[in-house]
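One chain of protein is taken out of this complex; the other chains stay put.
On to chain A.
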Amino acid sequence: MSIILKAENISKQYRLGTVGTGTLRDDFKRNWAKLRGKEDPFLKVGAVNDRSQKSTEDYVWALRDINFEVKQGEVLGIIGKNGAGKSTLLKILSRVTAPTTGVIKSRGRIASLLEVGTGFHHELTGRENIYLNGAILGMTRAEINTKLDEIIHFSGCERYIDTPTKRYSSGMTVRLAFAVAAHLEPEILVVDEVLAVGDAEFQKKAIGKMQDISQGEGRTVLFVSHNMASVRSLCIRGLLLENGTSIYEGDIDSTVGHYLDKNKTKTSKSFVSPLVFSEDQIVRIKSFKILSKIQTGSEFDYEFVLESRYSNTVELAIGFVTSQNERVYQIFSGNSCEPFNLIDGEQIIRGSIKQLPLTAGSYTLNLWAGSGKIQYVFHKDALQVEVSLGSFKETKIVAHRNYALVGDAKWEYHD
């Protein structure tokens, strides 16, 4: 297969602080100060600036020497932590901003989907917005004409298509906008995490459409996401970015593997809070720790360290929240045992789940301590963990992809 897109030595530099204060007057002041040999009056404002004063590094490289090639019909997943440079790379690819060095060569038209519904005008009707949005994304009027019915049907907004979009519900607007985007037919499609909007049903539809585009129609797609599950199911190859450089490139499973290794999730968390106890606040969670590996189907061990000044009882809970912000799984001590007795001082409580039912992916943990309906402590998003791929039986690999929970069950023939 031929190479359709090639990036050579792509770098992007941003200036720190000195981009301009925003007003002409301030820049005059700054230059005037420079002329008299005084220090920049705006560097003194606010923060401690010792470092920036001494350092000559006023610049930061958001991307540094990125090289990659994409073949025709390939779906490349670009992954990395926040601040790794994914969005900057997307912006350069979609020509929103220019690279500082390097060149991107392309054999096809690139259409980018950094946002759903770019350029929608709420005073215009749905139909008019389809044309406007389509044209902004690079379609010609003739192209839109041939697809209009399909787009309207896909959006499910037939009845309101001649109503101004300001009368639409937000869900309808998103559906209409996605319908337009889904019917783009560029040679190369660049997609940001736009799929992370909308309800579960819409996301399913969106992912399905993405799969059609890449697999069915053989389009080249560059896909950026935090959601490892959707990256895995959509992409063939992966590019892993860290601190603006590309650190791994290969097939998607090994790239995701590298990413997860790199981000060996923190498995413990200490909480610093003032040691003031009262009737409403009889206990605090001093720390929380995961003692085992975090893998689907494996045993999951954890430890709470509690601190108290009272002799009372307390119940504990851990909640697992998916990256789509769905609270999917909770372990509550009250379901399994009597409340724990508190003592004056530290108390360590350990627990374990026989088989972790969560499928591979990232989850945030909420921690709770309370008694019945009374809540003493609630740490939202206390810890972020990455559940790795695993199984219930040694030989089986859990196939789940789109489900958050899996379980072991007894299956048998019934005579």
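The rule we apply is simple: contacts are C-beta pairs under 8 Å (C-beta built on N, C-alpha and C of every residue); 3 or more make two chains touch, one makes a residue touch a chain; residues count from 1.
Note that in this section contacts and distances are computed from a predicted model.
The listed choices are "Transport permease protein", "ABC transporter", "GMC family oxidoreductase" or "Spore coat protein JC"; the UniProt protein name belonging to the chain that is not shown reads "Transport permease protein". From the options A:I78, A:L137 or A:L342, the residue with contact to the chain not on display is A:L137.
Interface note: of A:K91, A:K147 or A:H258, the residue touching the hidden chain in the full complex is A:K91.
Screening A:N31, A:N67, A:T101 or A:S352 against the full complex identifies A:T101 as the residue touching the chain left out.
Contact between chain A and the absent chain runs through residues 2-3, 14, 19-20, 22-25, 27, 91-109, 112, 114-115, 118-119, 121, 123-124, 128, 131-132, 135-141, 164.
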